[in-house]
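The other protein chains are all here in position, but one chain of the complex has been omitted.
Which chain is which? They are A, B and C, in the order written, and residues in each are numbered from 1.
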Amino acid sequence: MAMVCLSDFEAYAKKYLPKIAWDFFAAGADDCSTRDENILAYKRIHFRPRMLRDVSMMDIRTKLLGTEISFPVGIAPTGFHQLAWPDGEKSTARAARAMNTCYIASTYSTCTLEEISAAAPGGFQWFQLYIHRNRAVSQSLVQRAEALGFQGLVLTADLPYTGKRRDDIRNGFRLPPHMKLKNLEGAFEVCKMSLLDPSVTWNDIYWLRSLTHLPIIIKGILTKEDAELAVRHGVQGIIVSNHGGRQLDGGPATIDALVEVVEAVQGRVEIYLDGGIRKGSDVLKALALGARCVFIGRPALWGLAYKGEEGLQDVLRILQDEFRLSMALAGCASVSEIGRHLVQFSKL
Amino acid sequence: MAMVCLSDFEAYAKKYLPKIAWDFFAAGADDCSTRDENILAYKRIHFRPRMLRDVSMMDIRTKLLGTEISFPVGIAPTGFHQLAWPDGEKSTARAARAMNTCYIASTYSTCTLEEISAAAPGGFQWFQLYIHRNRAVSQSLVQRAEALGFQGLVLTADLPYTGKRRDDIRNGFRLPPHMKLKNLEGAFEVCKMSLLDPSVTWNDIYWLRSLTHLPIIIKGILTKEDAELAVRHGVQGIIVSNHGGRQLDGGPATIDALVEVVEAVQGRVEIYLDGGIRKGSDVLKALALGARCVFIGRPALWGLAYKGEEGLQDVLRILQDEFRLSMALAGCASVSEIGRHLVQFSKL
Amino acid sequence: MAMVCLSDFEAYAKKYLPKIAWDFFAAGADDCSTRDENILAYKRIHFRPRMLRDVSMMDIRTKLLGTEISFPVGIAPTGFHQLAWPDGEKSTARAARAMNTCYIASTYSTCTLEEISAAAPGGFQWFQLYIHRNRAVSQSLVQRAEALGFQGLVLTADLPYTGKRRDDIRNGFRLPPHMKLKNLEGAFEVCKMSLLDPSVTWNDIYWLRSLTHLPIIIKGILTKEDAELAVRHGVQGIIVSNHGGRQLDGGPATIDALVEVVEAVQGRVEIYLDGGIRKGSDVLKALALGARCVFIGRPALWGLAYKGEEGLQDVLRILQDEFRLSMALAGCASVSEIGRHLVQFSKL
Partner (left out) sequence: MAMVCLSDFEAYAKKYLPKIAWDFFAAGADDCSTRDENILAYKRIHFRPRMLRDVSMMDIRTKLLGTEISFPVGIAPTGFHQLAWPDGEKSTARAARAMNTCYIASTYSTCTLEEISAAAPGGFQWFQLYIHRNRAVSQSLVQRAEALGFQGLVLTADLPYTGKRRDDIRNGFRLPPHMKLKNLEGAFEVCKMSLLDPSVTWNDIYWLRSLTHLPIIIKGILTKEDAELAVRHGVQGIIVSNHGGRQLDGGPATIDALVEVVEAVQGRVEIYLDGGIRKGSDVLKALALGARCVFIGRPALWGLAYKGEEGLQDVLRILQDEFRLSMALAGCASVSEIGRHLVQFSKL
């Protein structure tokens, strides 16, 4: 089986993962409209490619908050990587470092932050945080992450409660007994997400700020109003995200929401995006609309499911090659040449 | 079979109801375009969800003309509940009371108003009225309903004649011999809807007003012109409805018509909606666009078909849970926080 | 098999007609885009139905150039009715008269004008004309029609050459030997449409005018420019038509073209429409957009194929009942109450 594009990895994962794991990774909330919109929305954006520009020397590097990555695609925070590959998040960390990009490790990892950090020393890693009712748990996680050398703190804002994912309910999804939410062991029983705090508000950003010197990136913003609030509360970055369509079904595709967020922020902080990235040209569209970088969620899991660290590297390398080629064919030799002029929204 | 969402109840009902009953409940007029549009239209409305708002204490109660219900979903008037469950409307009444919401009993019930009322003493019930050529019939119904403690009178405005439902014609649909339109027994032969009066006009609202002290809610309004007339003729509420797509095929989806009705009414009377509600997020969209409450028709019948009173409670509980979760994920802790800002119409 | 709606007659005809005849009647040009658009376009037009209007006395009659018909649906000119039913156009004429509506007999009838006229004495008939290279042929036809009591002359303007209908080419379509274009016998060999004159221009309207006192209706107009020319050249009526999608593929649906024609004509002459009428509500939409009457082509042939004169009456009666019901449900008691306010174009 030739692995030519990301859909090949998807097909592989669907075929070889246990159904309950596939369903968990694939799940969207309710009718999965938003999950699917994340992908469809890219088809309504057309390039305006420019010709006869010297694209012999391609530079696809960019910087996230000052740290260089090899191309503008990182690994979004997703949970339970051991469901996809025995080594779990350790493999993810190694692949991200090998490809010189950023990995956002999830609170719901099946490896400890210490294991993740140790698996890829010197790797560029951010830590994704949910805020728990017991603030001491969150405080401890933040301080462990900072001590271990994680370089950013990603606060997920869109999960006061878990979205309704029908297949998980039908399957009675829970982690197999030999897997643990290791970062939370001792704090509370596994998989009780209801211990998350639904009373979190913007003021808690100040509390987080008081705990750490790490830059704070807020994930899950979809409106200009919230983008403005994020900037005012002093975050360093915004990830436009709808949690892969797993939380509120009926929200906008992230690529559509990106437009209003970028317009509101006016360059005051960096803006990233996740959701629906399946091809290098999707990355190019997101950058043209103002994202500095995108993050992949499910495709990373498909790569892990295929061959662990190596499989995820394959996925990243394909995206990298496709992104470089799309840039060249659109007439851009470096990411600094990518801009709003490069795309138009289809009238259809 | 896990009953996770309303579609599960639909599938159950389709499988286990006699075809003739399923077809009758499912029927739309002509090509069923409007019936199907009622559902599709929700997919063109996107949320603009807000993050980091304290949603730890959720209050999903609302009031209909001053009476509190546990959440903004009531039971729309539909006929012939015994086709779905032996106890018919008595089960419906009990389920509505158990869930603390409003039940609009239909003129075409297979139980008497007295039975319905007695089945759920203290329940919140409105009575739905068709105006008959023999006005004495209608007058008697209104006065019985008021005497029994029904708290509102819902006048259906969109059925001067019955819509053309092809499957009912093919099936030669009629009630089985052991079922009766009990509220009309003695008045005329069963199922002769042609005894309805197609000459009813707005002035008949004044006639109804002279018969009863109950608030009058008009059902079947789809335009701003008629909304204005309704307000001017002194109704207390408007149900934006196209009769589930069973009357004029080719009319607008109710969620689309809601917008112009809300704009015309400017808060002078309460506005409700039925048609196409299949998920808690549909309820949230309707409220965001100005409805105070929605009513479910077919889903209530599916619940009855599944397990009578208990099945209908299941349906309502699922909607309630989904609505509460959607509200929280959209950043609203109480229905008073829901507003027009929460949604946008897709450009597609 | 219950014949409930026009699709039932279509299914019957498709099943029982010889494939070559079905294909000929069903054919559209090229990809059949315009043929199919004629139908799809109705789905993008939504009613704005009005409630509580006295619709107890329905008057669905209208007048075509002063002659009353029982409802605003006539029979469009189509050729070769013997392919559908042995008695051919004689049955058509009888059914039209029985239903008190207008029948436009085609030049390409398989019965003579004399037979058609004699089959339904006193019937309301127009004669459809193609202009031949040999003008004497056309002149003779016009004068025969007038002498026989046909009340209007319909000049088809959209067939300088025959459209490319792929199935007819594949089938090698030609009339069976026992059928004749009887009106043209002696004039030239059967089915050589190439004897039509592609040099016809607007000035030929004056020539026609000089031949007859009959009102001239021009068929095949799709633009405001041509509508203006038609009025200036003194026609009495315009049929907005794309020849059932059989001529230029890629033209507009007739219901869409109707809007600009109506706007250009500003009531100076009567405007009719054919193409895509499948339900009574389609008729109502066309009238709301300014047509005085519509004509059915293929559905009439399906009726003939089903049971000849009787089958066509069934088709007309169904349309009549559906039209009356749609009017009532939209709040109109007579055709004079139908207007532009009754419909809106879907934003989709």
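Basically, a residue touches a chain if its C-beta (ideal position, glycine included) is under 8 Å from a C-beta of that chain, and two chains touch if they have at least 3 such contacts.
Quick caveat: nothing in here was measured; it's all calculated off a predicted structure.
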Checklist entry - What are the shown chains in contact with the chain that isn't displayed? => result A, C
Checklist entry - Which listed residue (C:E10, C:D158, C:E270 or C:D314) would be found touching the missing chain in the intact complex? => result C:D158
Checklist outcome for this item: Out of C:P49, C:G152 or C:G251, the sole contact with the unshown chain comes from C:G251
Item to check | Of A:K14, A:R50, A:R209 or A:K224, the one touching the omitted chain in the full complex | outcome: A:R50
Checklist entry - Which residues does chain A use to touch the chain missing from this display? => result 2, 4-5, 42-43, 45-56, 279, 281, 285, 321-322, 325-326, 328-330, 344, 347-348
Next on the checklist: In the complete complex, the non-displayed chain touches which residues of chain C?
Outcome noted: 30-31, 33, 44, 157-158, 160-161, 163-164, 166, 169-170, 197-202, 204-205, 218, 220-223, 225-226, 229, 247-252, 345, 348
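Please note the rule applied: only the chains that are shown with their structure count from here on.
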Checklist entry - Starting at chain A, how many touch steps does it take at minimum to reach chain C? => result 2
Checklist entry - How would you label the chain B and chain C contact, same or different, if same means the shared numbers make up over half of all numbers there? => result different
Next on the checklist: On C-alpha atoms alone, could you tell me the rotation angle mapping chain A onto chain B? Nearest 5 degrees is fine.
Outcome noted: 90
Checklist outcome for this item: chain A and chain C have mean C-alpha positions lying a whole-number Å distance apart equal to 60
Checklist outcome for this item: chain C residues touching 2+ other chains are none
